[in-house]
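Shown here: the complex without one of its protein chains, the others still in place.
Read from first to last, the chains carry the letters A and B; within each, the first residue is number 1.
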Amino acid sequence: MNIQAMANEIPSEGEHSIEGIDFITSGDQYLTFTLSHEQYAVDILCVEEIRSWERPTIIPNSPTYIQGVINMRGVIVPIIDLRLKFSIGEASYTETTVVIVLTYQDDVASRTMGFVVDAVSDVLNVESEEIKPAPQFGGCVPPQYIEGLINAEANVVTLLNVANLQLLEKDDNHA
Amino acid sequence: MTVDLSQFIPSFLEESFEGLELMESGLLNLQEGDSELIHSIFRAAHSIKGGAGTFGFENVTDFTHLVETLLDEMRDGRREITSEDTEILLESVDCIRLLIEAARDGEEYDNEKIEQTSKRLTATLDGKNHSKEACDNTEEVVKSPNDLEYLIHFVPELSLAKTGNDPIFLFTALAELGVLTIEADSSSLPALNDIDPLELYLSWQLKLISSASIDDIKEIFEWVEDECELDIIIVDADNLASSSTVQDLEQSSNEQVKEVKETQGVEVSSNSETSNQSEVTKESNAGIKPKAKSDVGSIRVGVDKVDSLINLVGELVITQSMLSELGSDFDMSKVDRLTNGLEQLLQNTKELQESVMRIRMLPISFAFNRFPRLVHDLANKTGKDMELVIKGEQTELDKTVMEQIGDPLVHLIRNAVDHGIESSEVRLANGKPKQGVISLDAYHQGGNIVIEISDDGGGIDRENVFSKAVEKGLVDANATLTDSQVFDLLFEPGFSTAAEVTDISGRGVGMDVVKRNIQALGGRIQVDSTPGEGSTFKVNLPLTLAILDGQLVKVGTETYIIPLISIVESLQIEKEYLNRVSGDMDLYRLRDDNVPILPIYQLFNINSQCTDLDNALLVVVESDGQKVGLMVDDLLAQQQVVIKSLKDNYQQVLGISGATILGDGSVAMILDIPGMIQMALEKAQRIQLKKYPNHTDKVGEYI
C-alpha cells in the first residue's frame, strides 16, 4: 500500500488504523510532504487529491515553475512545481514525484491547483498551539507563504498557507 | 391564510416585458381603424396594470392606469389616433419598462422622466374628457364605525339565480359583519303547479347589527343590485352604542339600541376600529414588497426541445446498456457489435450535444425587436424618411451571444441612419426613392451566423475616409490600399473624432468599440460599400460561445487549436515567395498580400524541430483585416471543441483564448488570433527598440 492511497483513506476525524499505523485524529490534520530534504505541510482539508505526475500541457510564456495545465475530470487545473517556485532541490520527475491538488475556497470562488512535490510523507495531528511562528530571517520560501512551523519529533515542518500559495505573482505571465 | 406571492413575480416580470415589447411594436405599426391591433395593445397594458397591482408594484399600476385610460379611449373610438399620442404612448412604454426594471432590481429610477410623461399623459387625457379619478377619491372614510342597526329589505328579481348568485351567500357575508336576523317572505310563491324551478320567488327582511358602514353592506349586494329591490335603512342613526355592548345588543335586538355608556362624538370615532376597514388597510400595507433580485438569468425553452432531449437520453441509456452487456463477457467474435455500438454512441452523443446547445438558442428576433422603435425614433430625430426591413428573425443564436451583440448592432444601425441614409431631398435629387431603406438580415452560414446591416444610402466615400485616416496619422499618405482595407480604417481606434460626433451615432463609442465587442465574441465584421448605392456591414458570429470549430495543429510536443473562423487558408511555404525584410521579419507573398510569418514556437517559447521556413506549414489567419501566417509543425484534424476557461483556476494568458480537452483526455490550448498578432507586434517593437533605442516611432504598425 503506498502512501498516497493511505493519505486518501485517512478520515478527517476519529480514530483510524491503516496497516498497523494508528491515526488518532484529534487536532487539525496536516498533510506533510518533502521538497528535497525539507518537510512541508498543508491543511488536509484543502487536499483535493494526490496524483502521480503526468506531463501537463504547456502554458505559453509562463514562468518555469508553472508546468502547465492538466485535465482533472473535465476541469483545467494548473500545475505548479513547488521545488522550482521555492528554488529547493532539483526538479526531477520520477515515479515517486507526485502532485498534490489543493482547493481553496473563499466567499467568492474556489480555486484548484496542483503542486508538484518530491513525495508525500505523513499526516500530522497538530493542536493549534503547537504551530509556532516562523523566524523572519533566511530560507528560500518567501514569508507570505509560511503559516508557521511545526515540530514533529526531530524534524521541523514548515506549514504553508494554501490561499497565498494559489495567488499568482504579477509577472507570472511573462517569463 | 397567507400565500407567498413572490414566487410569481419573475413570471410576472417576464410577461410584462413581453407585453411591453408587444405594445411597442404595436404602437409603431398603429393606424387609425386597426381595432384588432389597438385591442391587443390595450390588453397588454391592462395585463401589466392588473399584475402590477396584484404583486404590489403600485407605481407601475398608477402609471399604467393612465396609459390604459388613453388606450381605452382609442379603443372605443372616443379618441383619434394621432402621431403625438402614439409618441406619448411609446414614451410611456419606456417609463413602464423603467419602473418594472427598477422594481425588479430594487433600484431607484428616473422619477423626473416618469413624472413628466405622466403629466403629459394626464394633459392629453384632460384634453378630451375628464378623468374618472376625481370622483374616485371623494369617497372619504365613512363615519359611523360603531354598531348600527340596519334594516334591509331585499326583493330579488325572479331571474336572480340565473347569474349564478344565491341569496344564501349574500346572507352569509352579511352575517360576518355582525348579528343578522333573517325573515323570509314567501307570500309571492305561486301555486306548486305554476312554479318555475329556475326562478326565485322569495323576498327577505333582514336586520343587521354591525359596526360596518352602509357601503360595506351595499358592497355585498354589489353583484345583484340591478336585479333586486334593495332598501337599506339605518335605524336610529343618532344613537350610537359603544363596542363593548354586544351582549346588550343581542338582548335588545328587537328594540331600539339604547345608549349604554358614554356617547362618543361622531367626528372622533374615525379612530376606533372597524373590523373591515382596518383589515383592508392592513392588506394593502402587507402587499408584497418588490424584492431586489439578482438576475440569475433564465431561458424559456420550448417543450419540444426538452422532449427531444429526453428522447435522446433514452437512446443513450439503451446504447449504454447494450455496451455494458457486451463488455461483461467480451470476446473477439463480438468485435463487430462493439464497433456498431460505439458508432451508435458517437451518434447519440453528437445529437445530444446539438440538442443541449439548441436549448440555449433563441431566435434573433429577441435582439431585433428593439430596432423598429430605434429606427422610428431616429427617423423622427433626424427628419429623414426611412423604413426598417427585417429578415431572418427566426434565425437562432446562443443566448449569451445575443445579449452581447445588441449594443454593437444598435451602434451600426445608428450609424446607418446617421451616415448612411441621405435626406429626402438629396435622395430625390439623385433619382432614388424618397424613403430610405435600412435592412437587417440574419442567416446561418457554415457554423456561423451572419448578421447584415445594410442601407441604400450614399455609401462610404473612399477618398474621404482615406484622407481622414492620413490626417489622423493612421495610415501613410502614399500607401496603396484596397477598398476593403480603406473601409477597415473606419474601425481603427481614433478614427471618428469629436468633430463629427452627432447626437445619434456619436455617443462616445466608436466603431472600434463595435469591432472590439464583436471580436470578443469570437466574431468579425466586414464592410462593403458602393458609392451612391449604399453600404453593408456584415457581422460574422459563432453560433455559441461554448463550442468552437477548430483546426488542430502540432507545434513541438504541443497541440494547439486555431478557430476555423479566422483561418483564410493553409499552405506549404514555397521558397520563392519568401521575403525577408528589415532583417527580422519574414514575409510570405500570398497573391497580392505580403503576409508576415509568425512561427508559433518562437512566439510561445517552445521547443520545436521544425524551425526551417522552407517547406514549413503555414496557416494563414486573419484578424482586424490583418493577415498573418502561423507557422506550425503539422496540421492535424478539424473538430469541434468545447471551450473551457483558463481563468477559473488560473488566469488569462496572452495569445490563448481558452483550453479544451481532447479525445485522449489531454488539454489543448485554443489560440487567440488577435491576441497573438498583438504579441507579435509588441515583440517586434521591443526588438526595434533594442536595435534603435533612439528611434521612438511606432514600428510594425502595418506589418
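Just so it is clear, contacts are C-beta pairs under 8 Å (C-beta built on N, C-alpha and C of every residue); 3 or more make two chains touch, one makes a residue touch a chain.
Here, contacts and distances are computed from a predicted model.
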| item | value |
| --- | --- |
| From "Response regulator", "Aldehyde dehydrogenase", "Thiol-disulfide isomerase/thioredoxin" or "ABC transporter permease", the hidden chain's UniProt protein name | "Response regulator" |
| Visible chains in contact with the missing one | B |
| Which of B:Gly164, B:Gly383, B:Gly431 or B:Gly663 contacts the chain that the document leaves out | B:Gly164 |
| Chain not shown: contacting residue from B:Ser25, B:Ser40 or B:Gln639 | B:Ser40 |
| Per the touch definition above, residue among B:Glu21, B:Glu68 or B:Asp672 touching the missing chain | B:Glu68 |
| Residue ranges of chain B at the interface with the undisplayed chain | 1-3, 5, 7-9, 11-12, 15, 40, 42-43, 46-47, 49-55, 61, 68, 132, 136, 161-166, 169-170, 172-173, 198, 220, 222-223, 226-227, 283, 287 |
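We take it that only the chains that are shown with their structure count from here on.
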| item | value |
| --- | --- |
| Whole-Å gap separating chain A and chain B, where each centre is the average of the chain's CA atoms | 47 |
| For the chain A and chain B complex, residues of the former touching the latter | 56-62, 68-71, 74-78, 111-113, 168, 172-173, 175 |
| Contacting residues of chain B [partner chain A, same complex] | 557-559, 603-606, 644-646, 648-651, 653-656, 659, 661, 665-669 |
